[in-house]
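Read the structure below first, then the notes.
Yeah, one chain of the complex is gone here, protein chain that is, but the others are all in their spots.
To keep things simple, chains are lettered A, B and C as they appear, and every chain counts its residues starting from 1.
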Amino acid sequence: MSILVDGATRVVVQGITGKAGSFHARACLDYGTSIVAGVTPGRGGQKFDDRVPIFDSVAEAKVASACNASLIFVPAAGAADAILEAAAAGIELIVCITEGIPILDMVRVRRCLEGTNTRLIGPNCPGVITPGQCKIGIMPGYIHKPGRVGIVSRSGTLTYEAVWQLSQRGIGQSSCVGIGGDPVHGLGLPEVIDLFDRDPATEAILVIGEIGGCEEQEAAAFWKTSSRKPTVAFLAGVTAPPGRRMGHAGAVITGAAGTVEAKIEAFEAVGIPVILSPADIGAGMSKAMTATVS
Amino acid sequence: MSILVDGATRVVVQGITGKAGSFHARACLDYGTSIVAGVTPGRGGQKFDDRVPIFDSVAEAKVASACNASLIFVPAAGAADAILEAAAAGIELIVCITEGIPILDMVRVRRCLEGTNTRLIGPNCPGVITPGQCKIGIMPGYIHKPGRVGIVSRSGTLTYEAVWQLSQRGIGQSSCVGIGGDPVHGLGLPEVIDLFDRDPATEAILVIGEIGGCEEQEAAAFWKTSSRKPTVAFLAGVTAPPGRRMGHAGAVITGAAGTVEAKIEAFEAVGIPVILSPADIGAGMSKAMTATVS
Amino acid sequence: MNVFEYQARSLLGRYGLPIPPGGVATSPEEARQIAERLTRGPFVVKSQILAGGRGKGRFLSGFSGGVRLCEHPAEVEEVARAMLGGVLVTAQTGPEGRPVNKVLVAEAPRIQRELYLAILLDRGRRCPVVIGSAQGGVDIEEVAREEPGALHRIWVDPQVGFWPYQARELAVRIGLRGPLLNPAADVIARLYRFFCECDASLAEVNPLAVIENEKIAVIDAKIGFDENALFRHPEIAAYRNEVVEDVREAEALKAGLNYVGLSGEIGCMVNGAGLAMATMDILHRYGGEPANFLDVGGGADQNQVTKAFGILMADPRVRAIFVHIFGGIMRCDVIARGIVEAVSHAKPKVPIVVRLQGTNFEEGKAILRQSDLLIRTADDLADAAQKAVAAARETR
Partner (left out) sequence: MNVFEYQARSLLGRYGLPIPPGGVATSPEEARQIAERLTRGPFVVKSQILAGGRGKGRFLSGFSGGVRLCEHPAEVEEVARAMLGGVLVTAQTGPEGRPVNKVLVAEAPRIQRELYLAILLDRGRRCPVVIGSAQGGVDIEEVAREEPGALHRIWVDPQVGFWPYQARELAVRIGLRGPLLNPAADVIARLYRFFCECDASLAEVNPLAVIENEKIAVIDAKIGFDENALFRHPEIAAYRNEVVEDVREAEALKAGLNYVGLSGEIGCMVNGAGLAMATMDILHRYGGEPANFLDVGGGADQNQVTKAFGILMADPRVRAIFVHIFGGIMRCDVIARGIVEAVSHAKPKVPIVVRLQGTNFEEGKAILRQSDLLIRTADDLADAAQKAVAAARETR
């Protein structure tokens, strides 16, 4: 029916009493997400908005609430620790919204997660949503519409724009996953494409990439060997100058593989059409889906 | 016929051009050990005593000489690095003689060796010998005699005394392994007992322990469940005061388990006779072997 | 964040890397004094700009070479005079070049061999990689393309760390054997320690040199830092203001905005980095060129919108302003109020095109409409971009 999250997902929010944490915890609750616990060390025993119990640690939260996903708003200096805490507590899905985590912290975190069952989304990402069921993140819920397109993206607001264009055309989404804009992060484009591929509810896939790194190339290579679902891509940053960090820590062209041109070439080489204008994402997706049906 | 080393073992000596390294490399060569390479970074291309080629790294030595064991004399500050270098090069048996390696270095080394095929003997140990075949260490070769008693010990000269008492009585040794006097080291008493247990050439086992840690207790527990060979033990340090380091970094009583009394109790509880006087090691071993035969 | 060579020298020096003695000067006299204090010549005078290719660069004044060898302190002064205050154009600066406000004066040891050493993050493998080559002093990207086998890489498991034997392995692979092996391995190990302890994103020594008396020296170093980690390195963070060469970027930095200066004519203000890039891209598709990348962030408030407007309006290149907001966390009515306030206050001379979409976009548009300011709006992204390009053309 979806990937990663659904109506049965039980969420703990780490950093629930902070400014961003409390704002978005409320928005997720309003969307219908089961937020069953919050964590703020030192405030264990209190309640958030009189409804969500707060714990001193994820381990305690898990015992008391049987949460199986975590949403992290802990500030950058403590975010790597928060991720490892959730992983050590056996949380299966960790969504880390926090922006600005030092790269070498994420290098250590990723290494620690190797060989565990924990999946990390982000950091520096909008999160993941299965429209109508569960929103674990900061995306505006109302723009989404349940349906059959799976979206995976390295971006935030650009994804909202894409979702908006799809929903406006009546094209709903199975799940939308923002994997984040940092150079070292959790689930990558290939892994999420793989999940969509195995999800019966997903009929087509939209990949939104950008300059920097070579995950798009890896995604194209993976798609070629493993995926049979119609997929289209959009890539941001064709006008970005090399060597400059364009907002996202990961959006910087440091070699030939990091350019949009190289990424377009990789997608087109395996038969994934690339939408060239950000205004045409809805139309491009629509066209790809029609082509499959006919 | 023996454990760990035999006539086919091909040895590289790390630190072969140092004072201890060159002295003992010569002694091992004189004993008949196949020392096929030496390593001293920066002296690659030279020869040791006009017979052993010197390399800049263990990896190069391995390619050129097919060595499968390493003998380390590198000074303490660089010894952990030398062990990891040998392990990374795929050396199967590493014997580290070096004394005085920081404990936290050994903590890291042991962690790195987990899950590899490399066996480490030592550090701060006399090494391992299979009499008449191969000596990788600093023990005086001539006191040994080929035979059927396997010796494993945390000590150096005390082991020589034991070997001497056995050889004087005509009791030869299959192999003698000094596992070293540091609190964190490679193969432990239980692992070496296990090797002797699986070695058809070994008929009886002599364990020489001392104060500190609880390896003797682990050895006793292991022996009870797994070993069927007659085994006797000697333990040094019944008169050592608690809290003081008796030479070896590992020979310090920091808790009840570290006392000789606790170790004697553990051995006797599983039926391993404990020799009480260091003057009686030969006689005690002789008695144990006779008892088995009759 | 990249730092100037003289800053890199100072940081690496603290980690015990072998750097030829020298100092940085802001005046020709100071440059001469530095040379006089050094033990011996020849000396090298190096323009301090954040771009490569300095040696083959040329000043707008006609003076040739951003890096020059001098025999005597008097010559150092002369060369520094020609460089300081000038604008240096290299293959990497673009035709507009970069101003040279400081020169580095250092001893120039006799170089016997030039090698290459760098540590950076391998994003694909998610770990640091230490790279060495026996071919240094040249463009390493070219070496990588034409003779990939000449680059040697050691990937570092972050849990195990980088051990001396790995440094020795790399030293051997790039040909530093014999008496050079241990000193070279020491240099590599120290550079790695610097990389990790200072949260560098790049630590490149090119060339690493074998100099007279069989010694190793760091002749030139390019150092970049992970901006995310600057909070734990206040001393390095303090370099931040010094290393911004673009005046617009310096202003944006003060205002805490995520800004990159470009050379086009449409000032952009967007929320979100991906959307900001996509916005630049679509302007380009319709024949316009962005004057900047500016991401006001997901949670920007009215105040930040005002500041951002200020920077766009102060840019003489800007002939039109394009505001593109997808309201998620950020509400479009709040943004609209920020725009109205900024525009009423500063009375910009260039046309403004606004596209608001997402949360409260109707209210936002209503606020803009009721303001009676000359703000052009559009619902559709393509339409908005075309209007912005057209607006910039009007004012040309």
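Here, a contact is a pair of C-beta atoms (placed from the backbone, for glycine too) under 8 Å apart; a residue touches a chain by one contact, two chains touch by 3 or more.
What you see is a predicted model, and the numbers here were worked out from it, not measured in a lab.
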Chains on display which the left-out chain touches in the complete complex: A, B, C
Contact residue for the chain not shown (choose from A:Ala27, A:Ala88 or A:Ala201): A:Ala88
Per the touch definition above, residue among B:Tyr31, B:Phe55 or B:Tyr160 touching the missing chain: B:Tyr160
Touching the absent chain when the full complex is considered, from B:Ile143, B:Ile171 or B:Ala220: B:Ile143
Chain C residues that touch the omitted chain in the full complex: 159-160
Chain not shown, touching residues in chain A: 41-45, 56-60, 78, 81-82, 84-85, 88, 108, 112
Contact footprint on chain B, counting only the chain that is left out: 20, 23, 76-77, 100-108, 110-112, 126, 138-140, 142-143, 153-161, 164, 181-184, 208, 210-214, 218, 234, 236-241, 244-251, 255, 276-280
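The criterion applied here is as follows: only the chains that are shown with their structure count from here on.
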Touch-based graph of the chains, sorted into line, ring, star, complete or other: line
Most remote chain, CA-based centroid, reference being chain A: B
Chain centre separation in whole Å, for chain C relative to chain B (CA means): 56
Chain A-chain B separation of Cα centroids, rounded to whole Å: 54
Chain A and chain C, separation of their C-alpha mean positions in angstrom: 29
Contacts with 2+ other chains: residues of chain A: none
